[in-house]
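The complex appears here minus one protein chain, its other protein chains still in place.
Chain IDs A, B and C follow the sequence of writing; residue 1 opens each chain.
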Amino acid sequence: MIDILYFAWVRERIGLPRERIDTQAATVNDLVAELSAREERYAVAFADRAALRVALDQELSEFSAPLDGVREVAFFPPMTGG
Amino acid sequence: MIDILYFAWVRERIGLPRERIDTQAATVNDLVAELSAREERYAVAFADRAALRVALDQELSEFSAPLDGVREVAFFPPMTGG
Amino acid sequence: MSVRIQAEPFDLGAEANAFAAAQAGAGAIVTFTGLVRDIAGGLQAMEIEHYPGMTQKAISAMVDQAVLRWHLTGVLVIHRHGRLAMSEPIMMVATAASHRAEAFAAAEFLMDYLKSRAPFWKKEITATSSGWVASKDTDEQALSRW
Partner (left out) sequence: MSVRIQAEPFDLGAEANAFAAAQAGAGAIVTFTGLVRDIAGGLQAMEIEHYPGMTQKAISAMVDQAVLRWHLTGVLVIHRHGRLAMSEPIMMVATAASHRAEAFAAAEFLMDYLKSRAPFWKKEITATSSGWVASKDTDEQALSRW
């Protein structure tokens, strides 16, 4: 089981802030493919991967990163703090 | 007649904050030579010209600058504001 | 070194004074404050979303980096989230050091990282629409100087 969090327009497009799923995805890219295949709203949200960032257990990471041992994955657009 | 102002340690070495003198000096360098020849305390204050700055009518200037029309000459060490 | 993530407004002047009072021995204090500013279309409010579990951790890591790179006697970061009105302060950074160059560099470093690496997202709300603020290439590029 893995927690998936969505922020900003990713959250709005997918329509929920977080969910817990059961997945065998080996990498973030695999997880994105799995979710995108599931429903249109995921496919739309993940369409342009260059416009997205991912954090694994609250650390910025890469889409190629493995998911072994990861408990929380967050997807969001580039940050606009400050 | 020209007003001469001294600040910081230049003022302390010469022993007064300002004076009005009658001079025919053509440039700041000439004025410095004239004052230095007058009394030891001036010679001491002006000994190291590289450690001094000069302003003519309240604008930073050069020791080679002419004094035509200048009404106020100020001598001081490098500034240490801020 | 203090990092505060909060929904409540804060008072720039009170924070600056409290920060300065705590900096015994520092000769130089730099503050940066970001305010909600108007946009074409007339801003009504700004909504700031953040990632609670990650925010404090990410900003504290930036502050640790700054403390390693420059001789600082103090660092303060305050960043708000939630709904903000026009002209309200969004966030502030304060740095204190013996020398001004270090205080300035650390404040700019922290601002550059906060802009692009702290998990905040701004939404601008006008009378007729709302939209997420787009990240700027120049903000990403600014990181390369550090």
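Rule of thumb we're sticking to: contacts are C-beta pairs under 8 Å (C-beta built on N, C-alpha and C of every residue); 3 or more make two chains touch, one makes a residue touch a chain.
Everything numeric in this text was worked out from a predicted model, so none of it was measured.
*Asks:* Could you run through the displayed chains and say which ones the absent chain touches?
*Replies:* So, taking every chain into account, the missing one touches B, C.
*Asks:* Identify the residues of chain B touching the omitted chain, counting contacts across the whole complex.
*Replies:* Interface with the chain not displayed, on the chain B side: 5, 7-9, 11, 55, 58-60, 72, 74, 76-82.
*Asks:* What chain C residues would touch the chain not displayed?
*Replies:* Looking at chain C, the ones touching the missing chain are residues 11-17, 20, 23-38, 87, 89, 98, 100-101, 103-104, 107-108, 111, 142.
Operating definition for what follows: only the chains that are shown with their structure count from here on.
*Asks:* Could you work out which chain's C-alpha centre is the most distant one from the centre of chain C?
*Replies:* Between chain C and every other chain, the largest centroid distance is to B.
*Asks:* Please compute the C-alpha centroid of chain A, do the same for chain C, then give the distance between them in whole Å.
*Replies:* Centres of chain A and chain C (C-alpha means) sit 26 Å apart.
*Asks:* So how far apart, in whole Å, are chain A and chain B when each is placed at the average of its C-alpha atoms?
*Replies:* Once rounded, the distance between the two centres reads 72 Å.
*Asks:* By the touch rule stated above, which residues of chain A touch at least two different other chains?
*Replies:* In chain A, nothing touches at least two other chains.
*Asks:* Residues of chain C that touch two or more other chains: which are they?
*Replies:* none
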